[in-house]
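Report on the following structure.
Only one protein chain is missing; all other protein chains are in place.
Right after this comes subunit A.
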Amino acid sequence: MKSKRLKMALQKFSEARIEGGLEDGFEVMNLDEASSTRGGNLAGCTCNNGSNYTTKPPDCTCNNGSNYA
């Protein structure tokens, strides 16, 4: 991190935050924004081998012949 002001803001935030663990050690922060450019809603339309969609939800056709979970 290069910005000193940002570093200080992060430090202040960390000090004030009540720490909690992450479920699965992982927490997505921007599902809606990321989904907007990825052919639809990732939450409602998830391809099962990391492939992308060839049609948008609600059809949810995955490419490479994969299915969606």
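Just so it is clear, a contact is a pair of C-beta atoms (placed from the backbone, for glycine too) under 8 Å apart; a residue touches a chain by one contact, two chains touch by 3 or more; residues count from 1.
Here, contacts and distances are computed from a predicted model.
Colleague: With one chain of the assembly withheld, which option in "Nitrile hydratase subunit beta", "SPASM domain-containing protein", "Branched-chain amino acid transport system ATP-binding protein" or "Acyl-CoA dehydrogenase family protein" matches that chain's UniProt protein name?
Modeller: "SPASM domain-containing protein"
Colleague: For subunit A, which positions touch the chain that isn't shown here?
Modeller: 1-3, 5-6, 8-14, 17, 19-22, 24-31, 33-34, 36-39, 42, 46-50, 52, 54, 63, 69
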